[in-house]
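Excluded from the complex is one protein chain; the other protein chains are retained at their positions.
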Amino acid sequence: MWTFFHKLGSPKWFYDISGKILLWLAPITALLLIVGAVWGLFYAPPDFKQGNSYRIIYIHVPVAVLSLSGYYLMAIAGAIHLIWRMKLADVAMRCAARMGAGLTFLALFTGAVWGKPTWGTYWVWDARITSELVLLFLYMGIIALYEAYDNKVAASRACAVLALVGTVNIPIIYKSVDWWYSLHQPATIKFTEKSTIDPSMFYPLLIMIIAFYCFYAVALMMHMRSEVLVSERKTRWVQEILEKQS
Amino acid sequence: MMVRDSLWLGMLATLRREMTLLWRRKSDSLNPLLFLLMVSSLFPLGVSPAPDVLALLSPGIIWVVALLSCLLSTESMFRSDFDDGALELMLLNPQPLYFHVMVKVLAHWCLTGIPLAIMAPVVALMLNLPPAAIPVLMISLLLGTLPLVFIGAIGAALTVGLRRGGVLLSLIVLPLYVPVLIFGADAVKRAAEGSFAPGQLAILAAFFMLSFALAPLAVAGALKISVDS
Partner (left out) sequence: MYFTTLSDALHMAGHGPYVWVSYAATLLVMFVLIWWPIKQRRQLIEQQQRIQRINASSQGNSSLKDQED
């Protein structure tokens, strides 16, 4: 059992197996994305209240969900690196940080663009958007902390500590912002309404969520692969790969 | 038994040392207060001196400025110890770092957070906060500045080894301050409107306990990383 765990930490093993996984995962991801997007854009019926602008949901929701899951993945990877000094976990944490920041920004952007036709303004201080903004700040803090350290080994460990602190705080932040928002919510419109969603709209959403999870896995593996090549570039197996490719 | 005695003695020694050092550098404790006064004064100048506008905004303004004062004061918490090597000695100590860190940050709060809470009524007067809200203001700041200082200590510990830690510290710590700010400002706002709800203060007290117990863990870990680097 421990040998498996030990093998799990081997960059070379990861590089080999991720290469094999990507061969079939990447096409599936592309397929799911296309099917989901086409279905959501063209075949799902327009919403009764929001018209066609609700179609942004097929991007906004998956991306927002992933930005949060990605944070937890990053924090867990950081914890593994902190406890067991696994190099691969460190690589995973750093790559997840970059990806998470991009996805969080995208969630905010699509949310803002969705807000304009729906509520008349690009930015509304509602609970979800505000929490997402705080999440973006958390991500940026971690990236900035990593860049600020000269000693990159210490940098990874510091970022792991910060990610864990953020993990404890995220539920607290969400709940606080949720509660804060409920105080200021205008009585007329309910922004984050949990309406029952029609199946014809729900299935494309489900497909898009799965598709984006697959995309996250694909992109994360690609990032990790190239990071592994960079950090292990002095080893023989990496040199062989690089020579084969040039 | 002996171990427990020596742990307490160690903690008391740390407390005494911190208090002495902080008392000697009184400006470290005065600067946050001056900051509170001056920055609060900027708001009437920048927004509006109209009494009703100020009364509406004052709970939030006082809380935000107090929060920023705490942030500024935590930046230098570990710096001098890091520079002269006292931090490394603390890490070599056989006793768990957790307790010494807890006491050190607590001492820092005593000479930063508590004065802020005491100073607050003066600012409340300037910003036309209804007098009924002032006791709640002081209590909320008393309860709230401890989490702010303890969370700020985490950021300070992570950035103590870096050359330009200042803005980075704010970036790291401010998202974590959001819950404390929300409940603190709301408690004062409720009191200003006349309806007092102890719930917010209770949640602030919960943050007080939580940060007091958990933050030193992160601070200790971060200090080890910073010193090792």
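A and B label the chains in the order they appear, each numbered from 1.
As a convention for this text, a residue touches a chain if its C-beta (ideal position, glycine included) is under 8 Å from a C-beta of that chain, and two chains touch if they have at least 3 such contacts.
Worth saying up front: this structure is predicted, and the values here are computed from it rather than measured.
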- Query: The chain left out here touches which displayed chains?
  - Reply: A
- Message: Looking at the full complex, which residue from A:I59, A:I129, A:I142 or A:I207 touches the chain that isn't shown here?
- Response: A:I59
- Among the options A:M74, A:M99, A:L145 or A:L205, the absent chain makes contact with A:M99
- Task: State which residues belonging to chain A touch the missing partner chain.
- Result: 10-12, 37, 41-46, 51-53, 55-56, 59-60, 63, 98-99, 102-103, 105-106, 109-110, 113-114, 116-117, 215, 218-219, 222-223, 225-227, 229-230, 232-237, 239, 242-243, 245-246
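Basically, only the chains that are shown with their structure count from here on.
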- Please work out the Cα centroid separation of chain A and chain B, and write it as a whole number of Å. 32
- Task: Please name which positions on chain B make contact with chain A in the complex.
- Result: 154, 158-159, 161-162, 164-165, 168, 171-172, 174-176, 178-179, 182-183, 186, 214, 218, 221-222, 225-226, 228-229
- Item | Partner chain B, residues of chain A touching it in the complex | 82, 134-135, 137-138, 140-141, 144-145, 148-151, 153-155, 157-158, 161-162, 164-166, 168-169, 172-173, 175-177, 179-180, 183
